[in-house]
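Submitted below is the structure of interest, expressed as C-alpha cells.
Every protein chain but one is kept in place in this view of the complex.
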Amino acid sequence: MTALAQRVPSRFLPVLATVVLFVLAFGVGSARYDGFASGQVVANLFIDNAFLIVLAAGMTFVILSGGIDLSVGSVVALSTMVTASGLQAGWPVPLVIVAVLLIGSTLGLLMGLVIHKFDIQPFIVTLAGMFLARGLCFLISVESVSIKDKTFRAVATAAIELPGGVTITYNVVIALLVVAAAMYVLHRTRFGRTVYAVGGNESSALLMGLPTTRVKVGVYVISGLCSSLAGLLFSLYMLSGYGLHAVGMELDAIAAVVIGGTLLAGGVGYVLGGLAGVLVLGTIQTLISFQGTLSSWWTKIVIGVLLLVFIAVQRTMVRR
Amino acid sequence: GGGTAPSNGGGTITMGFAQVGAESGWRTANTKSIQDEAKAAGIDLKFSDAQQKQENQIKAIRSYIQQKVSVIAFSPVVETGWDTVLLEAKRANIPVILTDRSIDSDDTSLYKTFLGSDFVEEGRKAGDWLVANASGPTTVVELQGTTGAAPANDRKKGFEEKIAAKPDIKVVASQTGDFTRSGGKQVMEAFLKSQPKIDVVYAHNDDMGLGAIEAIKAAGKVPGKDIKIITVDAVKDGMTALANGEINFIVECNPLLGKQLMDLAKKVVAGEDVPARVVTEEGTFTQEQAKTALPQRQY
Amino acid sequence: MTESPPPVVQMRGISLAFPGVKALQDVDFRLFPGEVHALMGENGAGKSTLIKTLTGVHRPDSGQVSLAGADVAFSSPGEAQHAGISTVYQEVNLCANLTVAENILLGREPRRFGGVDFSAMRKRAAEVLARIGVHIDPASSLGEHPIAVQQLVAIARAIAVDCRVLVLDEPTSSLDAGEVAELFRIMRVLRDEGVAILFVSHFLDQVYEISDRMTVLRNGTLVGEHLTAEVDRRTLIAQMIGRDLGALEAIEDAAEKRKTGGPVLVQASGLGRKGAIEPFDLEIRAGEVVGLAGLLGSGRTELARLLFGADRADSGKVLVDGAPLRLRGPRSAIAAGIAFSSEDRKGEGLVADLSIRDNLVLAMQAARGWTRPLSRRTKDQLVEKYLKALDIRPANPDALVRTLSGGNQQKVLLARWLVTEPRLLILDEPTRGIDIGAKAQIQQLVTALAAEGTAVLFISAELEEVVRIADRIVVLRDRRKIAELDGSVTGVDEVVELIAGGAAPEPEKVVS
Partner (left out) sequence: MKNRLIWPLVALAALLLLNLVVTPSFFALRIQDGALYGGLVDVLKNGAPTLLIALGMTLVIATRGIDLSVGAVAAIAGAVSCVHIGTSDSAGTAFAGMAMALLLCALLGLWNGFLVAGMGIQPIIATLVLMTAGRGIAMLVTEGQIVTVNNSAYKQVGAGFVVLPVAILISLLVLGLVAFVTRRTALGMLIESVGVNPEASRLAGVRSGTIIWTVYVFAAVCAGIAGLMISSNVSAADANNAGLWIEMDAILAVVIGGTSLAGGRYSLTGTLLGALIIQTLTTTVYTIGVAPEVTLVFKAIVVIAVCLVQAPKARAALSFRKVAVPS
C-alpha cells in the first residue's frame, strides 16, 4: 500500500538498512576500541570473509528461486581437500582449479536434477549432498593436508597494496568480481529475472512459458560452482585441505543472505544484501575479538544478542 | 569496559590467546588455567573463542596483530593452514607460542616455541598398557573421537602402533562417538549387540568411556571387570570412575598449561631464548594411582 | 461460414482423468484461423482443462493434438508458446514480486549488450498496455495492483507477441464494460489479421458479441459445435446446463416483492484511508442490498476492506447498531457480524491446499477459537447443506480446493461466509467466473438472505447485475463516493452516466 513516491526505495530498504547498520556498528567499534577505526580492519573484514561472500552470492540465487542449499559448507571442505591432495600428488595448479570447479558444479547439477526431476524437497537433497561431500573428504583422507605448492603459496601470501597502507589479498578481488558477476547475471540477464519469477510463483512462471527447469537446476549449479570457488579461496586462506573445514558454514551463508533482506520464501532480495549480511556477521566477530575479555559462553550470548539487535533494528527501519 | 592494547614498549605484556572453543570440560579447564595464570602473572590477556572453527582462530589472530599485542598464543585445532597468518604476525614482529599441538610448517621461524602434549604418544601409552596387561586373545572395540579431528587420528595411530606387536589383540570394531558421552553410550550399545565378545574398550577420551560404562551396565555386565576400559584425558569424572574400578587405565592429557605458558610468554617477550619444544608433564593412572591422586585433582 | 482454410488447432479424442474426476472424455475440438471461437460450459465442464491440455500443462491420457496440420505433444507451456500459442490462463498467473513490465515481457525482453535493456522494456510494456487502454507505471510491481489490473497485464503479456493462436480463459471476469470493449476491439483486429482466438466467458452477451463459432462442453464431454449466429441463447443454455433458464428470471420479481427499510445496521462516517479512498459516509440497513458501482480502480474494494477492517482506516469511525465498533482487524468485524468475501479468491480467499470441508468451516471455526471445535456432525451437516445449496462440484468434501474449477472455488468461498450467518455480508465480485446457472443461484441467494434480514454490500464489475439486485447503489469515482441512488434506478444507463461523467483520467492510474 505504499504510495508511488516511496515505491522504489521500499524495495531496497532492507539492503539499505543493513548497510546503514553495518556503518553504525563500525562507528561504535571505532569509538570503543583503539585501532578499530582503521582501513585495515575494514580490509580484514573482506580478507577474512572472502569465501563467505562468494558462498552468499551463490546462495542468493538458490534462495531467490525458493530453494535452499545446505551442501555449500561441505563442498567448501571437499574443494580444499581436492585442492590440497591434488597439489600434493603433483597436479599442476590449473588442473586442480578446473577439477575443483568441475566437481562443485557437477554436484550442484546432480542435486538440482534430483530436486527438479523427482520433485524432492531441496532441504533433503542438499542435506544428503552435505553428507556426501563431507564423507568424500574423509574418503580422501581423515587427516588435514598441507598445501606446499609454490604458486599457490605465492598467491595466498601476496598482498595488494591499496592507498593508505591498506593491503588486501587476491581473494578479496576474486570475491568482489564474483559479486559483480552475480549482480549482472541476476539483475541484467533473462536467466536472472527468471530466477526471481520462479521464486515469486513457480507455477505462474511455468504457465508464463518461462524455462523453469533450466532455472531450478541452474541455481544449484551456480551455487555448486560458487561453493567450489569459495573452496578454492578457502584453500588459499588456509593453505590446507581438511574434512572438518567449514563446518556449519552453510548456516553462516544462509544467515548472511537472509540478514541482507532476502526472503527465504523466494522472489525478493539482492546479491548486495548478501554482501552486507556477511559484513555484518564479520563486524560482530571483530567487535568481539577487539573486546577480548569475553568467556566462551559470553561470546556466544553476545553474538546472539548482537544478531538480534541487528535484525530488530533492521525490521523497524524497514517497517517505517 | 573496552580494554586498550598497549604496545610492546609498555611495562605490561599483552597476550592475545585464540582458544579453539569450549567443546569439552578439558578445554574449559585449559581456558580457565590460562586466564587464572595470566592474571597471576600480571599479563593482560585478550581471549577469544573460535567456536571450534579454524577460520575464526585465524581471524582472531589477525585482529590481535591489528591490535598490536606483545605476544600471540593459540591452540591450533589442526596442524595445517597457519602459514599465511603467522607470516603476517612475523612481519608485524609479534612472537607466537603454540600450545597443545604443533603445526605442520617447514618454516620453523614462524613461531618461537610449542608447549603441549603429544597425542600420538598418548595413544602409544594406552597401547603399551594393554600389551602389558592383556593375556591371550583379546578383542578390543575403539570409540573414536570426531572423525578427522587431530586427537582422534593420533590417538588411534599411536595405539595401533603399539598393539601391532601382539597379534592376539584385535580391534574388532571402531566407530566415532564424537568425543561425547551420549555418542559413546550409543555406539557402545550397538557394539554390545553386534559383537559376540568384547574384552576391552579403548575410548579416545574420558567422556566416551563414561558413556560406554553406562551402556555396559545397562547390558547387565560389569565395567572394569567383564569389559576393561582404557581412556585418555583424566578429567575428574574419569578419575572418579577409575578410582571406583569402572575404568582400568587412563592416559593423562594435562590441560593446565597456564603457568608454563605465562613463563614462556615473559621470556619470549623479553627476547630470551626458549626451547623449541616444551612438553607438558603428563602421566598415566592406574586404579590405585587414581585413588591417591583424586583428592588433589583440580579439574 | 465455409470451412475453406484448414483448422490451425485440431484436438481429437482427448481424454484426461484426475484422481476421482474424468475431466475430459473423448473431446474433439477445432480452431480455425481468423475466428473467435467461444468455449462454453458450466463451471467444472472442463474448459480450462481442455485449454491446459492444448498448451502442454497437462498431457492427455489419450487423444491427439495437432497444430497447423502437424501432430504436437507439448511438454510445457513454454513449448506451446514457442509454437505460437499465446495463453491467458483463468486465474491470474503472473509473478507479483516482479514489475509490470517484466511480467509482460519476461522471456522475450529486449536486450542490449547481452543484458536485459530495462528502459526499452519499460517503453515496450507501456506501448502494449496502451494498446489495451491501460495506463499504469510499467516499473511498478505487479502485486500493488488490484486483481483487475493484473488480469489486464496478463492479457497484455499474451498479445505482446506475434502468435497464431490466442487463448483467453475468462479474461473478462473482473473487467468492466469499458475494458471489455477495449479488449474486444483488439481481438477483432487480431482476428482480422488471421489469428485464431479461443475465448472463454460466462457472459453470454460478450460471447454473442465477439464470437463466430462455439464449442459446448458438459461434464467433460463434447455437446456440440455451432456457428454463433445459428444458436439462440435458450438452446445454448439448455445445452450447457441441461436445465432451463427459469430460475434466472424469477429474481427480478423477488426483488420487487421485498420491502426494505429495516433499522440501520452499519454506519460509517468519515471513514477513509490515504491513497486508497477518500473519507465517505455510508449507511447500511438490515435486509437491504447496497450495490457499489464504479470503474476499475474506483475504490470499491478499498471501501469494502475498510469496513471489514482488512486495512486500517486512518480517519472516521464505524457504528454497528448505533454503537461505535473498534475495528482492529478482520476479527473484530467478524465478531460484529460482518463478513467479507474477497475478489482475489486465490490470494486472499481460499486456502488452496485444504479440503472443501476445511475451507467451508474456516471462518466459523476461527471465530469460535481452536479450543471449541465444531463437531464432526455439525461440520458434515453444514458442508452437505452448502454443497447442495450452491451446487458445488465435485460434491466431495475431502477434495482439495486447489483441484476445483474456478467457478466452484468461488462458490466455496461464498459458502464459507454464508456458514457464519453474518448480519452484513460484503461480497466483492462474488460472481466472478461463475456460470450462468450458478450466477442466478447466487443472485437468488442474496435476495433470499436480504429477505431474512441480512444486509448485503454487493460489488460487481457487471453493472446489470448490480442494478438488478441492489436496493440502493453507491457510486464511486476516482476513489471518492460521488452519489447514492435509491431504489428508483431502473436502468444501467443512469449509473453509467454517473460513473463516467466528466471523470478526467488520472495520470498513472487505471482508467478505461
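Labels A, B and C are assigned to the chains in the order they are written; within every chain, residues are numbered from 1.
Quick note on the criterion: contacts are C-beta pairs under 8 Å (C-beta built on N, C-alpha and C of every residue); 3 or more make two chains touch, one makes a residue touch a chain.
This is a predicted model, so every value here is computed, not measured.
Asks: In the complete complex, the chain left out here touches which of the visible ones?
Replies: So, spelled out: the chain left out of view touches A, B, C.
Asks: Among C:224, C:330, C:394 or C:453, choose the residue that contacts the chain missing from this document, as touch is defined above.
Replies: Only one of C:224, C:330, C:394 or C:453 touches the chain omitted from view, namely C:330.
Asks: Of the residues listed, C:61, C:117, C:283 or C:391, which one is in contact with the missing chain?
Replies: Result: among the candidates, C:61 touches the missing chain.
Asks: Which listed residue, A:28, A:120, A:158 or A:173, touches the chain dropped from view?
Replies: Reading the full complex, the residue touching the unseen chain is A:120.
Asks: For the chain left off this view, which of A:37, A:102, A:128 or A:183 is in contact with it?
Replies: Within the whole complex, the residue contacting the unshown chain is A:128.
Asks: Provide the residue numbers of chain B that touch the chain removed from this figure.
Replies: 21-25, 27-28, 31, 144, 147-148, 173-176, 178-183, 185-187, 189-191, 193-194, 207, 210-211, 214, 218-220, 237
Asks: Mind pulling the chain C residues that touch the left-out chain?
Replies: Its contact residues with the unshown chain are 18, 52, 57-59, 61, 76, 89, 308, 310, 329-331, 334, 340, 342, 347-354, 358, 362-363, 365-374, 416.
Asks: Can you list where chain A touches the absent chain?
Replies: Residue positions of chain A that touch the missing chain: 114, 117-121, 123-125, 127-132, 134-136, 138-139, 142, 203, 206-207, 251, 254-255, 258-259, 263-265, 295-305, 307-308, 311-312, 315, 319.
Quick note on the criterion: only the chains that are shown with their structure count from here on.
Asks: Based on which chains are in contact, what kind of graph results: line, ring, star, complete or other?
Replies: line
Asks: Rounded to the nearest whole Å, what is the centre-to-centre distance of chain B and chain C, using the mean of the C-alpha atoms as each centre?
Replies: A distance of 71 Å separates the two centres.
Asks: In whole angstrom, what separates the CA-based centres of chain A and chain B?
Replies: The computed centroid separation for chain A versus chain B comes out at 33 Å.
Asks: Multi-chain contacts in chain C: which residues touch at least two other chains?
Replies: Correct list: empty.
Asks: Give the residues of chain A touching no fewer than two other chains, as numbers and ranges.
Replies: Residue numbers touching two or more other chains: none in chain A.
Asks: Which residues of chain A touch chain C in their complex?
Replies: My answer: residues 1-4, 7-8, 11, 184, 188-190, 193-194, 196-197, 199-201, 203-213, 267-268.
Asks: In the complex, go through chain C and note every residue touching chain A.
Replies: That would be residues 57, 76-78, 80-82, 87, 89, 93-98, 102-103, 106-107, 109, 111, 114-116, 137, 139-141, 144, 157, 274-276, 311, 508 of chain C.
Asks: Under the definition above, what is the set of chain B residues touching chain A in their complex?
Replies: For chain B paired with chain A, touching residues are 2-5, 16, 19, 21-22, 28, 31, 45-49, 51-56, 58-60, 62-64, 66-68, 77-84, 87, 104-106, 146-150, 153.
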